[in-house]
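Here the complex is missing a single protein chain, while all its other protein chains stay put.
What follows is chain A.
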Amino acid sequence: DITIKIHKLITHTKTRKKLTEQQKEFQLLARKFAREEVVPAAPGYDKSGEYPFPIIKKAWELGLMNSHIPEDCGGMGLSIFDACLITEELAYGCTGVQTAIEANSLGQMPVILAGNDAQKKKYLGRMTEEPLMCAYCVTEPGAGSDVAGIKTRAVKKGDEYIVNGQKMWITNGGKANWYFLLTRTDSDPKCPASKAFTGFIVDADTPGIQVGRKELNMGQRCSDTRGITFEDVRIPKENVLIGEGAGFKIAMGAFDKTRPPVAAGATGLAQRALDEATNYALERKTFGRLIAEHQAVSFLLAEMAMKVELARMAYQRSAWEVDEGRRNTYYASIAKAFAGDIANQVASDAVQIFGGNGFNSEYPVEKLMRDAKIYQIYEGTAQIQRLIIAREHLGKFKK
């Protein structure tokens, strides 16, 4: 038993060595694209709130999007680890742009995990043929963390389901070509969550779908977030994922694969904040010296650096675990919770290091602080992550 544990530790340390040549090249491409295309355009998109489609199109052309789509659907079938490397680099440029791109992965994941061949070819195939967007349509005005509390109803009628309900905070809601939609199909309130919900793929142009206005948010302002109303929307039964009642597990299963990239995004933002603050600290002088030479500032930078490095290690571990075929829920939640929290701390500290300039919109760090907040909210709030981590952790002790 001990020898097995030691062997696992050695294999783990050996495997988590350096990046492969190909991974380094992917990372370099994403970094170059982010620094040259995203960074200069980001402030403009933040001010106007305009959807950054030109950048998204370029990213799509370079193969930086839709990395999870399997090869037989025209995708590259990259590992979660590879996707995280790319995500961190893009997020460094702008997390608003990055979220718009990441929402595709979130919407696609249920189809990749649970779709049959026909569904995969139809809905994933088209994503690699043109730069289309999709969306993960689960949250409602009355149910975010409490997914089992959603009220959107799907009722079977012949060969179709009739859907009625209201969704909210749907990223890419107004730009999606199709949605992954979670509905309640069993009206019995005593029916357990594992049987009561059904997941569908819905074409966005289906009659009865009403897309709400673009919401004005604190940060990631170029990302398109909307409420969506479903009024007697008819979905063919061919678009059910797996079968009636299987929806909850599909919706939740996607997160083990999408939380590591979200953590990577938060890490990219934190790295950007750290770099901006460091460069400023090496230019600005007070009391006759560079502010970086004052220990108050250098200690702040040291702690920011610690947090960024640890967040990176956390998301890499969670990505590696799932790529190795193991259940990574514990690591994915730790990575997402930690990265979200430190992104907020590091961005706020960056504003502090910039002083008065940091509070001003002509300098890049106030945007980072506004953009960071959502990382403690979407893809499972900081509190939900702690629930999950506690459950997983205590579960190891109860034998």
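We take it that contacts are C-beta pairs under 8 Å (C-beta built on N, C-alpha and C of every residue); 3 or more make two chains touch, one makes a residue touch a chain; residues count from 1.
We adopt the following convention: contacts and distances are computed from a predicted model.
Asker: UniProt names the one chain left off this complex as which of "Electron transfer flavoprotein subunit beta", "BHLH domain-containing protein", "Ran-binding protein 10" or "Caffeoyl-CoA O-methyltransferase"?
Answerer: Its record in UniProt gives the absent chain the protein name "Electron transfer flavoprotein subunit beta".
Asker: With the full complex in mind, choose from A:Leu62, A:Cys191 or A:Leu290 the residue touching the hidden chain.
Answerer: A:Leu62
Asker: If I consider the whole complex, including the chain that's not displayed, which of A:Leu19, A:Met76, A:Val211 or A:Ala382 touches that chain?
Answerer: For the chain that is not drawn, the touching residue is A:Met76.
Asker: Extract the touching residues of chain A with respect to the undisplayed chain.
Answerer: Residues in contact with the chain left out: 21-22, 25-26, 29, 32-33, 61-64, 67, 76.
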